[in-house]
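Only one protein chain is missing from this complex, and each of the others stays in its spot.
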Amino acid sequence: MGWKLWSLKKSIWVFHVNTGACNNCDIEIVDLLTPKFDVERFGIKLVGSPRHADALLVTGVGTRQAAKRLQEVYRQTSKPCVVFCMGACACGTGIFEGAYHVAGPVDKIIKEVDPNAIIAYVPGCPPKPEAMISGVVKALSVL
Amino acid sequence: MEQQELESRLSQMEGKLIGTQQTKNNRIFLLCEAEKCSDVCRFLFEELSLRFVISTGIDADDCFEVLHHFSNDQTGCMVTVKAFIRDRTKPSIGSITPFVPAAEWIEREMHDVLGIDFENHPNMRRLILCDDWPEGVYPLRKDAKL
Partner (left out) sequence: MGAFLEGKGKSKEMNTPWQNLFWILIFPGFLFTLVLGLLASWLVRKVSALVQWRVGPPFYQPLADVMKLLGKEILIPQDACRVVFIAAPLVGLSGVLLLAVVLWQTAITQTAFVGDIIVAIYLMVLPSLALILGSSASASPHAAIGTSREMKLVLSYELPMALAFVVVIIKTAAAVGIGRQLDMAAISQCAPVLSVSGLLAFLTALLCIQAKLGFVPFDIAESETEVAGGVIIEYSGALLAVWKIMQAMMLVVLPLFLVMVFLGGFGTTGWPLAWGVGKYVLVLVLIILIKNTNPRVRIDQAMRFFWFYCGTAMVAAVILATLGSCYGIDWL
(Lines give C-alpha, C1' and ligand atoms only; values in the text may rest on other atoms or scores of the structure.)
Protein backbone atom coordinates (compact mmCIF):
# COMPACT_ATOMS: atom_id res chain seq x y z
CA MET A 1 0.00 0.00 0.00
CA GLY A 2 1.23 3.49 -0.60
CA TRP A 3 2.89 5.59 2.07
CA LYS A 4 -0.16 7.83 2.28
CA LEU A 5 -2.49 4.98 3.17
CA TRP A 6 0.00 3.47 5.63
CA SER A 7 0.47 6.75 7.46
CA LEU A 8 -3.29 7.42 7.51
CA LYS A 9 -3.91 4.03 9.08
CA LYS A 10 -1.20 4.49 11.68
CA SER A 11 -2.07 7.99 12.74
CA ILE A 12 -5.76 8.89 12.92
CA TRP A 13 -6.63 12.19 14.54
CA VAL A 14 -10.25 12.43 15.66
CA PHE A 15 -12.65 15.32 16.12
CA HIS A 16 -15.90 14.89 18.01
CA VAL A 17 -19.15 16.37 16.67
CA ASN A 18 -22.48 16.21 18.49
CA THR A 19 -25.52 16.63 16.22
CA GLY A 20 -28.25 16.52 18.80
CA ALA A 21 -27.30 13.58 20.99
CA CYS A 22 -28.57 12.90 24.48
CA ASN A 23 -24.88 13.04 25.58
CA ASN A 24 -24.68 9.36 26.46
CA CYS A 25 -22.50 8.60 23.43
CA ASP A 26 -20.53 11.79 24.07
CA ILE A 27 -19.67 10.68 27.59
CA GLU A 28 -18.50 7.34 26.23
CA ILE A 29 -16.32 9.04 23.64
CA VAL A 30 -14.77 11.28 26.26
CA ASP A 31 -14.19 8.14 28.37
CA LEU A 32 -12.48 6.58 25.40
CA LEU A 33 -9.86 9.29 25.23
CA THR A 34 -8.80 8.97 28.87
CA PRO A 35 -5.60 7.12 29.80
CA LYS A 36 -7.53 4.03 30.90
CA PHE A 37 -8.32 2.90 27.37
CA ASP A 38 -5.12 4.34 25.90
CA VAL A 39 -6.04 4.90 22.30
CA GLU A 40 -2.71 6.64 21.74
CA ARG A 41 -1.13 3.27 21.06
CA PHE A 42 -3.19 3.14 17.84
CA GLY A 43 -2.07 6.62 16.95
CA ILE A 44 -5.47 8.12 17.75
CA LYS A 45 -5.33 11.65 19.16
CA LEU A 46 -8.07 14.12 19.96
CA VAL A 47 -7.63 17.40 18.10
CA GLY A 48 -9.40 20.66 18.68
CA SER A 49 -10.05 21.70 15.11
CA PRO A 50 -11.71 19.83 12.22
CA ARG A 51 -8.96 21.02 9.92
CA HIS A 52 -6.47 18.83 11.77
CA ALA A 53 -8.76 15.79 11.86
CA ASP A 54 -8.81 12.57 9.87
CA ALA A 55 -11.89 11.08 11.45
CA LEU A 56 -15.11 12.70 12.57
CA LEU A 57 -16.78 10.95 15.49
CA VAL A 58 -20.40 11.96 15.00
CA THR A 59 -22.96 11.28 17.70
CA GLY A 60 -26.62 12.06 17.78
CA VAL A 61 -29.46 11.84 15.34
CA GLY A 62 -28.97 14.60 12.81
CA THR A 63 -31.40 17.31 13.87
CA ARG A 64 -32.50 19.91 11.36
CA GLN A 65 -30.58 22.60 13.20
CA ALA A 66 -27.37 20.58 13.26
CA ALA A 67 -27.56 19.24 9.70
CA LYS A 68 -26.16 22.31 7.97
CA ARG A 69 -23.49 22.72 10.64
CA LEU A 70 -22.42 19.10 10.28
CA GLN A 71 -22.09 19.53 6.54
CA GLU A 72 -19.97 22.63 7.09
CA VAL A 73 -17.71 20.78 9.53
CA TYR A 74 -17.35 17.93 7.02
CA ARG A 75 -16.35 20.37 4.29
CA GLN A 76 -13.73 21.89 6.58
CA THR A 77 -12.13 18.56 7.37
CA SER A 78 -9.21 18.08 5.04
CA LYS A 79 -9.64 15.00 2.89
CA PRO A 80 -9.04 12.08 2.97
CA CYS A 81 -11.23 11.60 6.02
CA VAL A 82 -13.48 8.96 7.56
CA VAL A 83 -16.83 9.60 9.25
CA PHE A 84 -17.69 7.34 12.20
CA CYS A 85 -21.36 7.24 13.16
CA MET A 86 -21.32 6.42 16.86
CA GLY A 87 -24.43 5.06 18.48
CA ALA A 88 -27.83 3.89 17.36
CA CYS A 89 -29.12 7.40 16.74
CA ALA A 90 -26.32 8.31 14.37
CA CYS A 91 -26.44 4.98 12.52
CA GLY A 92 -30.14 5.18 11.72
CA THR A 93 -32.13 7.66 13.87
CA GLY A 94 -32.59 5.15 16.72
CA ILE A 95 -35.72 5.85 18.75
CA PHE A 96 -36.32 9.18 17.06
CA GLU A 97 -37.63 7.65 13.83
CA GLY A 98 -40.14 9.97 12.21
CA ALA A 99 -39.87 12.74 14.80
CA TYR A 100 -40.39 16.32 13.73
CA HIS A 101 -36.87 17.53 14.37
CA VAL A 102 -34.97 14.78 12.56
CA ALA A 103 -33.29 15.61 9.26
CA GLY A 104 -32.26 12.08 8.56
CA PRO A 105 -29.55 9.86 9.96
CA VAL A 106 -26.00 11.15 9.76
CA ASP A 107 -25.00 9.25 6.64
CA LYS A 108 -27.84 10.81 4.67
CA ILE A 109 -26.69 14.28 5.74
CA ILE A 110 -23.06 13.60 4.83
CA LYS A 111 -23.92 12.00 1.48
CA GLU A 112 -25.70 15.21 0.45
CA VAL A 113 -22.36 16.97 0.55
CA ASP A 114 -20.12 14.15 -0.63
CA PRO A 115 -21.63 11.05 -2.21
CA ASN A 116 -18.30 9.24 -2.00
CA ALA A 117 -17.80 9.78 1.71
CA ILE A 118 -16.25 6.94 3.69
CA ILE A 119 -18.65 6.20 6.53
CA ALA A 120 -18.31 3.57 9.27
CA TYR A 121 -21.04 2.59 11.72
CA VAL A 122 -20.63 1.70 15.39
CA PRO A 123 -24.05 0.80 16.80
CA GLY A 124 -25.00 0.67 20.46
CA CYS A 125 -26.89 2.81 22.90
CA PRO A 126 -24.36 3.90 23.92
CA PRO A 127 -21.62 1.75 22.41
CA LYS A 128 -19.12 0.63 24.98
CA PRO A 129 -15.65 2.20 24.64
CA GLU A 130 -14.26 -1.24 23.81
CA ALA A 131 -16.80 -1.54 21.01
CA MET A 132 -15.80 1.87 19.69
CA ILE A 133 -12.11 0.96 19.69
CA SER A 134 -12.83 -2.32 17.93
CA GLY A 135 -15.00 -0.51 15.39
CA VAL A 136 -12.31 2.07 14.62
CA VAL A 137 -9.56 -0.52 14.33
CA LYS A 138 -11.68 -2.75 12.09
CA ALA A 139 -12.57 0.19 9.86
CA LEU A 140 -8.91 1.15 9.57
CA SER A 141 -7.91 -2.36 8.61
CA VAL A 142 -10.26 -2.45 5.63
CA LEU A 143 -9.45 1.02 4.35
CA MET B 1 -42.53 25.97 56.37
CA GLU B 2 -44.32 23.04 57.92
CA GLN B 3 -47.06 21.20 56.08
CA GLN B 4 -49.85 22.44 58.38
CA GLU B 5 -48.84 26.05 57.98
CA LEU B 6 -48.57 25.62 54.22
CA GLU B 7 -52.04 24.22 53.95
CA SER B 8 -53.56 26.90 56.13
CA ARG B 9 -51.93 29.68 54.15
CA LEU B 10 -52.96 28.11 50.89
CA SER B 11 -56.55 28.18 52.03
CA GLN B 12 -56.25 31.97 52.17
CA MET B 13 -56.29 31.98 48.43
CA GLU B 14 -59.44 29.99 47.91
CA GLY B 15 -61.17 32.91 46.22
CA LYS B 16 -58.97 32.81 43.18
CA LEU B 17 -59.11 29.04 42.59
CA ILE B 18 -61.73 26.83 41.09
CA GLY B 19 -60.60 23.81 43.06
CA THR B 20 -57.78 22.05 44.89
CA GLN B 21 -56.61 18.45 44.77
CA GLN B 22 -54.29 16.67 47.13
CA THR B 23 -53.39 13.35 45.63
CA LYS B 24 -50.72 12.46 48.21
CA ASN B 25 -49.35 13.96 51.36
CA ASN B 26 -46.77 15.97 49.53
CA ARG B 27 -48.52 16.76 46.26
CA ILE B 28 -51.01 19.64 46.03
CA PHE B 29 -52.70 20.85 42.84
CA LEU B 30 -54.30 24.31 42.71
CA LEU B 31 -56.72 24.57 39.78
CA CYS B 32 -57.53 27.99 38.38
CA GLU B 33 -58.48 29.82 35.23
CA ALA B 34 -55.89 31.41 32.97
CA GLU B 35 -56.55 34.97 34.14
CA LYS B 36 -55.87 34.23 37.81
CA CYS B 37 -52.76 32.12 37.25
CA SER B 38 -50.31 34.98 37.50
CA ASP B 39 -51.72 36.22 40.84
CA VAL B 40 -51.68 32.75 42.35
CA CYS B 41 -48.07 32.17 41.27
CA ARG B 42 -47.03 35.55 42.62
CA PHE B 43 -48.57 34.63 45.98
CA LEU B 44 -46.74 31.31 46.07
CA PHE B 45 -43.40 32.75 44.97
CA GLU B 46 -43.32 35.99 46.96
CA GLU B 47 -45.53 35.45 50.03
CA LEU B 48 -44.84 31.81 50.71
CA SER B 49 -41.29 31.84 49.24
CA LEU B 50 -41.67 28.55 47.46
CA ARG B 51 -38.99 27.59 44.94
CA PHE B 52 -39.93 27.56 41.26
CA VAL B 53 -39.06 24.18 39.72
CA ILE B 54 -40.36 23.93 36.13
CA SER B 55 -43.47 24.42 34.03
CA THR B 56 -45.45 22.04 31.87
CA GLY B 57 -47.69 22.67 28.89
CA ILE B 58 -50.42 20.17 27.99
CA ASP B 59 -52.67 20.00 24.94
CA ALA B 60 -55.84 18.54 26.49
CA ASP B 61 -58.57 17.96 23.93
CA ASP B 62 -60.83 20.86 24.82
CA CYS B 63 -58.41 23.31 26.36
CA PHE B 64 -54.73 24.01 26.94
CA GLU B 65 -53.30 23.54 30.42
CA VAL B 66 -50.25 25.30 31.79
CA LEU B 67 -48.83 23.90 35.02
CA HIS B 68 -46.32 25.79 37.12
CA HIS B 69 -44.56 23.63 39.75
CA PHE B 70 -43.33 25.10 43.02
CA SER B 71 -41.50 23.25 45.75
CA ASN B 72 -41.57 23.65 49.51
CA ASP B 73 -38.04 22.50 50.23
CA GLN B 74 -38.47 22.06 53.95
CA THR B 75 -41.09 19.33 53.69
CA GLY B 76 -40.56 18.21 50.10
CA CYS B 77 -44.11 19.15 49.17
CA MET B 78 -44.73 20.11 45.52
CA VAL B 79 -47.45 22.70 44.93
CA THR B 80 -48.60 22.85 41.32
CA VAL B 81 -50.70 25.64 39.83
CA LYS B 82 -52.83 24.20 37.00
CA ALA B 83 -54.21 26.91 34.75
CA PHE B 84 -56.86 26.13 32.08
CA ILE B 85 -56.80 28.11 28.84
CA ARG B 86 -60.27 27.68 27.33
CA ASP B 87 -59.69 29.53 24.05
CA ARG B 88 -58.09 27.05 21.66
CA THR B 89 -57.86 29.41 18.71
CA LYS B 90 -55.66 32.03 20.35
CA PRO B 91 -54.35 30.58 23.61
CA SER B 92 -52.86 33.19 25.87
CA ILE B 93 -51.88 33.46 29.54
CA GLY B 94 -50.05 35.94 31.73
CA SER B 95 -46.34 35.30 31.92
CA ILE B 96 -44.75 34.75 35.33
CA THR B 97 -41.29 35.78 34.11
CA PRO B 98 -41.50 39.39 35.39
CA PHE B 99 -41.34 38.12 38.98
CA VAL B 100 -39.86 34.63 38.41
CA PRO B 101 -36.90 35.27 36.05
CA ALA B 102 -36.11 31.55 35.98
CA ALA B 103 -39.29 30.86 34.02
CA GLU B 104 -38.11 32.75 30.94
CA TRP B 105 -36.79 29.82 28.91
CA ILE B 106 -39.48 27.29 29.72
CA GLU B 107 -42.13 29.79 28.63
CA ARG B 108 -40.24 30.37 25.37
CA GLU B 109 -40.15 26.60 24.86
CA MET B 110 -43.89 26.27 25.48
CA HIS B 111 -44.52 29.06 23.03
CA ASP B 112 -42.33 27.36 20.40
CA VAL B 113 -43.89 23.91 20.52
CA LEU B 114 -47.46 24.56 21.68
CA GLY B 115 -48.14 28.06 20.46
CA ILE B 116 -49.27 29.47 23.81
CA ASP B 117 -48.80 33.21 23.91
CA PHE B 118 -47.36 34.59 27.16
CA GLU B 119 -48.32 38.21 27.77
CA ASN B 120 -45.69 40.53 29.22
CA HIS B 121 -42.87 38.12 28.50
CA PRO B 122 -39.72 40.29 28.25
CA ASN B 123 -37.86 38.21 25.66
CA MET B 124 -40.17 36.09 23.51
CA ARG B 125 -37.90 34.61 20.84
CA ARG B 126 -37.51 31.19 19.23
CA LEU B 127 -35.72 28.81 21.55
CA ILE B 128 -35.64 25.16 20.54
CA LEU B 129 -37.05 24.92 17.04
CA CYS B 130 -34.54 25.21 14.24
CA ASP B 131 -33.91 28.45 12.36
CA ASP B 132 -35.79 27.52 9.22
CA TRP B 133 -38.85 26.11 10.93
CA PRO B 134 -42.01 27.73 9.48
CA GLU B 135 -43.96 30.11 11.68
CA GLY B 136 -47.31 28.99 12.97
CA VAL B 137 -46.59 25.26 12.94
CA TYR B 138 -46.57 23.95 16.51
CA PRO B 139 -45.23 20.38 16.55
CA LEU B 140 -46.48 19.23 19.95
CA ARG B 141 -50.14 20.07 19.34
CA LYS B 142 -52.36 17.06 18.84
CA ASP B 143 -53.62 18.33 15.49
CA ALA B 144 -50.24 19.35 14.11
CA LYS B 145 -49.65 18.38 10.50
CA LEU B 146 -45.92 17.64 10.10
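Order of writing sets the labels: A and B. Residues in every chain begin at 1.
Simple rule for what comes next: a contact is a pair of C-beta atoms (placed from the backbone, for glycine too) under 8 Å apart; a residue touches a chain by one contact, two chains touch by 3 or more.
Just so it is clear, the model here is predicted, and its values are computed rather than measured.
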Touch partners of the unshown chain, restricted to the chains that are shown, please. A
Out of A:35, A:98 or A:115, point to the residue that touches the absent chain in the complete complex. A:35
Which of A:46, A:118 or A:131 touches the chain that is not shown? A:46
Name, in rising order, the residues on chain A that touch the hidden chain in the full complex. 3-4, 6-8, 10-11, 35-36, 38, 40-41, 43, 46-49, 51-52, 54, 76, 78-80
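Assume only the chains that are shown with their structure count from here on.
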Distance between chain A and chain B based on Cα centroids, please, to the nearest Å. 41
Which of the residues in chain B end up touching chain A in this complex? 129-133, 139, 144, 146
Going by the contact rule set out above, which residues of chain A touch chain B in the complex? 63-65, 100-101
